[in-house]
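Omission of a single protein chain aside, the complex is shown with its protein chains in their original locations.
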Amino acid sequence: MIMKSGSNLEKILSGGQFSVTAECGPPKGTSAKVIQRKGELLKSYCDALNVTDNQTAIVRMSSLSGCVFLKQLNVEPVMQMVVRDRNRLAIQSDILGAVALGIRNVLCLSGDHQKFGNHPTAKGVYDIDSMQLLQTLKQMRDEKKFLSGDDISGEVPLFLGAAANPFADPFEFRVTRLAKKIKAGADFIQTQAIFDVPKFIRWMDMVRERGLDQKVHILAGVIPVKSVGMARYMRNNVSGLSVPEELVDRMADAKDAKEEGVKICLEIIEQIKEIKGIHGVHIMAVVWEDIVPGIVEKAGLMPRPAVSDQAGI
Amino acid sequence: MKGKFEPLILAFCCNYCPSCSADLAKSAKLQYPPNIRIIKVPCIGAVGIIHILKALENGADGVCLMGCLEGKCEYSTGNFRAMKRVQYVKKLLGKLSIEKERLELYNFAAAEAYRFCKLAREVTETVRTLGPTPLKINNSKI
Amino acid sequence: MFSNFGSILVVGGGIAGIQACLDLADSGYFVYLVEKSAFIGGKTAQLDKTYPVNDCPFCIRYNEHMECASHTNIEVLTLSEVKDIKGGSGNFKATIIQRPRYVDIDRCTTCGLCAEKCPAKVNDEFNEGMGKRKAIYLEYSRAVPNGYVIDKKNCLHFTEEGCNICREACNEKAIDFDKKEKDITLNIGSIILATGFDSVIPSYYDYDKFSNVITSMEFERIMSLHGPCGGHLIRPSDRKEPKNIAWLQCIGSRDIQHNYCSTVCCMYAVKQASLAKQSNRMLNAAIFFMDMRVCGKDYERYYNRAKDEDDVRFVRSRVHNVFPVDGTNDLLIRYADEQGKISEEIYDMVVLSLGLEPSQDAVKLARGLGIGLDKNNFIETSSFAPVNTSVPGIYACGAFNAPKDISESITEASAAACASLLNMAVSKAALYDESLEKTWQKPVSTGLVVGGGVTGMVSCLCLADQGYKAYLIEKTDKLGGHALKLRKTFKGEDVTSYVKELIDKVENHPLIDVCFNSEVKHTDGYAGNFSTRIAISSSTETKKIKHGITIMSTGADFFRTSEYLYGKNPRVLSWFQLDKMLDEKPNEIKKANAWVFILCVGSREPERPYCSKICCSNAIQNALELKKVNPDMEIYVLYRDMRTYGLREGLYTDAQDKGIVFIRYKLDGKPEVEEDRDGRLKVRIFDNILGEDLIIQTDFITLQTAIVPGNHDNLAKLFNLPVNQDGFFKEAHQKFRPVEFFAKGIYLAGLVHSPKPIDEAISQAQAAAAKAVTVLSKEYITTSNEVASIDLKLCVACLTCARICPFGAVIITGMGEPYVEPAKCRGCGICVVECPTRAMVLEHFKNDSILTKCKALLEPFMGYVQ
Partner (left out) sequence: MIVGQQKDFDEIKKMISAYSRILVLGCQTCVAISFAGGMREVEILASMIRMDRKMAGQDVEIKEEAILRQCDFEFLDSVKDLVAGCDVVLSLACGIGVQAMAERYPDKVILPGLNTTFMGVTEEMGIWSERCAGCGDCILDKTGGLCPIARCSKGLLNGPCGGSVNGKCEISPDVDCVWQLIIDRLKALNQLEKLEEIFPIKDWSVSGHGGTRKIVREDLTA
């Protein structure tokens, strides 16, 4: 099999195995410890860890450096990259550096609007959009050319990821947009967190109808909910997230909210696993990374498959 | 010699209900303070921001707009527009550090002579308490 | 010059009489108004405020009073009565007896010196005997005609010989004691009786004995700013502010002598109580009533507000008696509540909500003319010709036909004007003084009527029969609307054949053009000159119609409920289905053992807070029909308030006599309908009187579903017409201009205005036509205001004026040039102040002049500060 990047994630997915990824947010500071601790914690439970890029438009340590720390621990990173903060020059140069540092997985995103972050008056760059970012990286990898057409020296082995939100509007167009992302170069997809499984199933039906599940690896996003407050917040305040009322009620009625949150998360994973075309799960345990090992274990996703040649070609 | 302060209030009065109330007050020989000077306008909606500002600029201690009751404007939306304009001018007055209470809009039915007199007295009292318009006080210094 | 032959005689100068005069005069006919008293205005002038808008009726109607007195086509004969009428329709000879005023109106300046000097003090009947006036007097300062009058009965010149004080006091030499009573003979084409009502004089509740028991009209005068108390709410005995007031309803209504409901008392009591509460929040205001009959437009909201916001207490009860409380002037009320429990409460003041009855003089006059009266002495009219009396050429409007409120009286007045014009014998006076007005062009003498139900058809016929062409726009392929589904009116008249006849007349009238399957696509213009495009579904082309007026009569819809198993069980019927069944399947009715009517289905609910007005009467009417077919059937009527207003009360008493069972339910205790396995129906209802749940096995259930506004959003948008909170069209003034829109030349009639029975819809249709004729009959389209103009040098075609004008009077041409339509501009000046480039000008309201005025007014005051 010819590998595009030879990354751990790529191997597992193309080997037809169910993969597990998780999220790992870098610190709002200069210490590597946070990321190292998370890396150690999740190492044996996940196939790769996503390092976020100024997530929710709040300034944090760069995604690239977070990825490098993980690599040092022998953990495979997925570098997230948003188009909000970089123009096409910065993007391409950052990618060159990342590849040189051994990073193989890149998740291409547009990024939350700067209005929501801690620098709401910042100028959003959005020189190109996430679709075009995928195209750019694919071109760099496959044709070894910059956007300008100039040649790149050396290989650019990348496994390209993109996000998909089955719950944002307009619903029908969401599948079209997925198809566009695949056309633009997406090798794998990590979806927005799923709470509304029936709606997700409907979306996946449409995905399969167009045969898109054959062309891309879809990893379903899940979030373990820690409290009823969090559930309500997500229901009310996060655009493009569908949190069913009964879920909020369950959290509200639960004796032990955390336990209930994990239970819900496991139930969702259980249902997701059954859906044809889902190749993995992406766990976004926002500031609750400690729970991930437990979830992976209880979901029967252990042990993680060993991959012969860790990272790199 | 400085005499007792008598506020001067300019009232823009819609020709319909409020004027009817005012006339009725007169014909019923009800007393309202002479401090209120009435300019009749075809509709309270015909009073612009500039008119209110000019009244103040020319030395009025207070300005009030008297329109018909909500939903009762002879011209359908005049009193509603007046309400919005008064809110706008109040913001402008804030910028000038002129008390917003110097400007008020009242809505009248046609036969509220008593209320007309009562409000006239109240307005006069409010403005009397506020004292002379800041335009006069400071101006008299030079 | 014109001949008085064929003039119209209006008897009664109250609100209805004045309205009829104005409509006729504005349409170019000459009218004599005969009024018994010295001033016009009638009972309405005595009212403090009117429901449901709380406007002062006097202020709003003042212009109309003045216009009536000064109109070139109206001769007002005050202090006059009809002595005799001979002849017949088209050629009446009326003899009027006019008593002298003794004051020359043209000379009197109402300076008041005469009254000041007059030594004779008399109880002031305008103030219901509270307070005094002199023997020479003016009812109130702006009374019309605006001149004093001498009350001969009390004048010392006549009673004690020789007093000449007033004559000497008068600087204008206006007083002449030698004037004599005279007879006036008039040639009359048609007669309109607008004689109004008398309050029922109560013989019980010891009205005379206790000073703090007052009548509703006395309360109006107490509350009135110009009344004897200057608008302060005080009680008569000690002139102290009362802390507790009780209103007692149905005094002289719904009793053995008066087998009818006076219609207006519930609303005026609600009005009085809530106004009293608004003047004193601490007041305890309680209304003792049997059923709260507030079934007019917006009345339910008004009642809800009184209950919820003003905290008026509503006590469903029967009052047994009112007793004095020893040692005080307070009153003890003993009453029985719904369960029959007797309670007593003490009040400072008790207001008797007096019922209405036809005035005795009027009854005498009507009898003399041979006009048919019913057992209560109201004029006998047909639902299909609600203002026609039994004598051709004589019409009647207002409370003489049946008890009714101001807006309905005004509507009927216009309707009577319309009907009397159809009496072809009246000749046009055609006398206008238009020299003061600006003239533009001839109006297009064609009417456009939208909606081909009964209302629309009647309007059309009224126009066409007066010689105006009329277009009738109907969206379906047949005329008749909902009336096609109705069987009978509450008086038992056959609706089906009436509608058939009406359709026949409309379709065959040479001046009526019916457009089926059509709707309005676009409209433009102003009163006298509209241009409307009609799309006809069968054709791709649109039809352009030029017309002078528009009448909206698109009707309403019926609420489609999902409650009470409707649509699930075939034995749960709508009222139409029952109507149909009565006609087609009497055998099934004969087999039924029990029948349940559920009222207020969809009406008076939080999402539809209005009463549909016709359902109570319709239910009882049908219940009685069922009894006729099957006298053994058990019939239950589940209701919330029994609103058989006016003469419909007779149906209610009849139904009770026939053993129909009435059970009241509350909004939070609606009946529950279940079906067993065989589809048999069971109704569970909590009976307030028994205090327990009843279970009724029934064969059929009829639901009296609400009347809901039709889909007229598009029309509202096209014609720029307002819609009220409930989705019905909003008229120019709820009380005084019921069939007009704010925009001139557009009228409304029928259910598009609010739910109403067929007789009221017909009178609105006639009224709208009468209003329309005032425009169509004009020689020129006129306007008397200043209109805005535009300095084109400054205009940048920003569209502000076009966007902001409430009347759509500014049009911007395709080339960007604005134009003010003079007939539409009302000169309000709203555009002038907003024009961003100061291009808009209103001659009488120039910016500069207002600023100069502002300066001038402020100038002399500068002195105060120093």
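In order of appearance the chains are A, B and C, and numbering begins at 1 in each one.
Keep in mind that, in the parts below, contacts are C-beta pairs under 8 Å (C-beta built on N, C-alpha and C of every residue); 3 or more make two chains touch, one makes a residue touch a chain.
Worth saying up front: this structure is predicted, and the values here are computed from it rather than measured.
Let's see if you follow the contact definition: name the visible chains touching the chain that is missing.
Taking every chain of the complex into account, the missing one touches A, B, C.
For the chain left off this view, which of B:Cys68, B:Ile98 or B:Ala120 is in contact with it?
Residue touching the chain left out of view: B:Ile98.
For the chain not shown, which residue from B:Lys54, B:Lys72 or B:Arg128 touches it across the whole complex?
Of the listed residues, the one touching the omitted chain is B:Lys54.
Out of A:Ser5, A:Gln80 or A:Gln135, point to the residue that touches the absent chain in the complete complex.
Answering carefully, the residue with contact to the hidden chain is A:Gln135.
Tell me where the left-out chain touches chain A, residue by residue.
84, 88, 110, 112-113, 115-116, 124, 126-132, 135-136, 147, 163, 165, 168-170, 173, 176-177, 179-180, 183-184, 192, 239-240
Across the whole complex, list the residues on chain B that are touched by the chain not included here.
Residues of chain B in touch with the missing chain: 48-50, 53-54, 56-57, 92, 95-98, 134-135, 138-139, 141-142.
In the complete complex, the non-displayed chain touches which residues of chain C?
794, 796, 798-800, 803-804, 834-838
Following the convention adopted for this analysis, only the chains that are shown with their structure count from here on.
Please report how many Å separate the Cα centroid of chain A from that of chain B, as a whole number.
64
Distance from the CA centroid of chain B to that of chain C, rounded to the nearest Å?
About 36 Å, centre to centre.
Report the inter-centroid distance (CA atoms only) between chain A and chain C in whole Å.
Whole-Å distance between the two chain centres: 71.
If a residue has to touch 2 or more other chains to count, which residues of chain B qualify?
Nothing qualifies.
Mind pulling the residue numbers of chain C that touch at least two other chains?
Within chain C, no residue contacts more than one other chain.
Considering only the defined contacts, which chain C positions touch chain B in the complex?
53-56, 58-60, 141-142, 225-226, 230-231, 722, 742, 804, 806-807, 826-830, 832-834, 842, 844-845, 847, 850-851, 853-855, 857-858, 861-862, 864-866
Provide the residue numbers of chain B that touch chain C in the complex, in ascending order.
That would be residues 2-3, 5-6, 8, 10, 17, 20, 24, 27-28, 37, 39, 41-43, 45-51, 54-55, 58-60, 72, 74-78, 81, 109-114, 132, 136, 140 of chain B.
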